[in-house]
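Removed from the display is one protein chain of the complex; every other protein chain stays in position.
Each chain carries a letter (A and B) given by its place in the written order, and its residues are counted from 1.
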Amino acid sequence: MPTTLYNEPSPLETKVLSKRFGLENSHRLDTYLAHDGFKAFLKARQMTPEQIVEEVKTSALRGRGGAGFPTGLKWSFVPRTSPKPKYIVINADESEPGTCKDRLLMEYDPHQLIEGILIAGLAMDAHKGYLYIRGEYRYLIDHTDRAIGEAYSKGYLGKNIAGTGFDFDLYTHSGAGAYECGEETALLDSLEGKRGIPRMKPPFPAVAGAWASPTLLNNVETFSAVPNIIRDGGAAFAALGTPKNGGTRLVCISGHVNKPGVYELPLGYPMLKAIYEVAGGIPGGKKLKAVVPGGSSCPLLKAEECDIPMDYDTLAKAGSMLGSGGMVVLDETTDMVKFALRIMRFYAHESCGWCIPCREGTTWLRKILQRFDDGGGRKEDIPVLGEVSKNMLGRTFCALGDAAAMPTISIVEKFREDFEKRLAGASRASELVTV
Amino acid sequence: MLAAYPEGRKRSAVVPMLIYAQDETGAVTPELIAEVAKRCEVEPLQVDEVVGYYSMLHRKPLGKYHVQVCTNISCLLVGGEELYEHAKKKLGIGNKQVTADGQFSLEEVECMGACSWAPAVEINYDFHHYVTPERLDQLIDALRKAN
Partner (left out) sequence: MAETVKLTINGKQIEAEKGTLLIEVARQNGIEIPAFCYYQNLSLQAACRMCLVEVEKTPKLQVGCTLPVAEGMVVHTDSEVVRQSRKGMVELLLTNHPLDCPVCDKGGECELQDMTFRYGLGESRFVERKQHVDEEQWSPVVYFDRPRCIMCYRCVRVCNEGLDVTALGVGNRGVVSQILPNFHDHLECDECGACIDICPVGALTSGAYRYKTRPWEMHHVGTICTHCADGCRTTLGVRNEKIIRGNNRDSSGINGEFLCVKGRYAFDFTEHPERLQSPLMRAGGRLEPVSWSQALEAVAKKFIEVKQGSGHFGVIGSCHTTNEENFYLQKFARQVLGTKNVDHHRSGDLATLFDALTDRGKVLATVEDLANAKAVLVVASDLAQQHPMLANQIRASRRLRGARVYTVTPGPVREDKNAVASVRVQKGGELAGIESLRDKLKAESDLTIVFGDAIQGESLRKLIAFGDSLGLAVKYICLVDYSNSRGAFDMGLIPRDGGLSREQMLARDLDVLWVVGANPLKEVRGESKAGFLVVQDLFLTETAQRADIVLPAASAYEKTGTVTNVCGEVQKLKAAINVMGPKADLEIMGLIAREMGPAAVRTLGMWLPDKVFEEIRKTVHGYDVPMPVVATGGAAPTMPLNGRVAALPGSISSAGDTLFTSGTLGRYSKVLNSVMESPGALYEEKGRHS
């Protein structure tokens, strides 16, 4: 089974979550048990829920789904003593363009994820978990179901787990094609059998989430980090990264690089080093034009802005985001009009349609950009692109509207000349040919 | 499937039930909507709402092999669009169309989580990475032959 990896690992990686990737039968429970598996769960069983949450806080782990919210803090919001049932929901919707890491964590090391979920169950006094997996990942749903079955049969799920008296049931739940269902509250609506429309907050899912009960919702990678934190201590995990940005993360490097792939790098890793050393640099020795630092929702960085360490706070200072870890590298030949259009086609297609600015704005922007791409761009359209985006920014019902606006604003502001070159009548600039 | 959800929450099974059933029936028909509504104890309208929302649910049958080519950003940068154009020519159909013999259908899809191994194609539920036009031809020809 998955012993062949989709890409070669890099010697520059710091392998914590991915340390078992590549082992023979890495996905099997036996393999997991032979390599530290479920030690953390047994340790957590001896801790109080408060201690578990405290350890996660100490680790400075931040959500790997995109928003980077401090995980320990989020865990502390769930009213553990509520008389209602509590649920753990795992976000495996992985749909942010540029992102392909949760897939690996489920494929190569599903028991690490299960152990993380169980530890969260201990901390929340929750006994049921739902793994919401995007529908396109059917093979992974089947694969994860097998891993869950294996865990049940060996007593690592179900009643009296590993003889500790703790009960937990875990189920997979298939999505059916909707990026918006990665947004945590839309995901909950989808889990409840509805259209994936985000919910009003407050109440937050921690208080009223799945079926109106307290719910802890985190990304696959976030949960996968937890066994490592509990086993080796939050401080050790934190020390891998930079202050307030604990640990390592799986960075998905794609686009114009020689060795695209998913690499586990510590937080604060230099961006240029990731591009030129880990991912082997840009093919043909071309120059770097721009980087999408963490999935299509992030504002782009121009080449000269990329000499920074990759942590949440630095990226925020640079006017962008670390996002979901999907790092897309664009070389000098990239046509930014086409790139912006493809991004906007995505958001227009994925907008759930609930609120006016996102529903209408994404389509309007898509149409303008399409016109540009078809050779009908007008000078006065360029500011309209930015203004319509700004009319969306911060005014939509959920963050998808922002996610559509932010990259567009950055592209129009930073690469205006690409738009000017594509104005109607202007001869199509010869260097803009790649895409 | 219904047993996974808490008491009185059968509605939760609507989306998975639809997509698994669609794999069997080929499309979401009004009869299927009615059946799912009955099993999940909701109004047919509430199922109908869901069908239109999710892009993997469809009311018309697709080909036996549904070829999904990603053209989103990571794929785009390394030839995803050309690959999609190639697939159109190869199969002689456009987006969301089905070949006359019902064997193949084609769809230009959004990012499917294979960005670092782009360009990516998914045929039914099987992923194919680093797909070149030649590789796509081989895949399609092999499926044609298998029939």
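Please note the rule applied: a contact is a pair of C-beta atoms (placed from the backbone, for glycine too) under 8 Å apart; a residue touches a chain by one contact, two chains touch by 3 or more.
On a predicted model such as this, the values are computed, not experimentally measured, just so you know.
A.B. asks: For the chain left out of this view, which of B:Y53, B:Y84 or B:F104 touches it?
C.D. replies: Looking across B:Y53, B:Y84 or B:F104, the contact with the absent chain belongs to B:Y53.
A.B. asks: Which residue among A:G361, A:G386 or A:P407 touches the omitted chain?
C.D. replies: In the complete complex, the chain left out is touched by residue A:G361.
A.B. asks: Which chain B residues touch the hidden chain?
C.D. replies: Residues of chain B in contact with the hidden chain: 30, 43-46, 48-49, 51-53.
A.B. asks: What chain A residues would touch the chain not displayed?
C.D. replies: With respect to the unshown chain, the touching residues of chain A are 178, 180, 195, 200, 348-357, 359-364, 367-368, 371, 380, 384, 388, 391, 394-397.
Definition applied: only the chains that are shown with their structure count from here on.
A.B. asks: Under the touch definition given earlier, write down the residues of chain B that touch chain A in their complex.
C.D. replies: 4, 6, 9, 11-16, 18-20, 40, 42, 46, 49-50, 53-57, 68, 71-74, 76-78, 81, 109-118, 122, 125-127, 129
A.B. asks: Provide the residue numbers of chain A that touch chain B in the complex, in ascending order.
C.D. replies: Counting only chain A, the residues touching chain B are 6-7, 85, 94-100, 102-103, 128, 130, 134-139, 171, 173-179, 190-196, 211, 252-256, 260-262, 292, 296, 326, 328, 330, 334, 338-339, 342-343, 346, 349-350, 352, 434-435.
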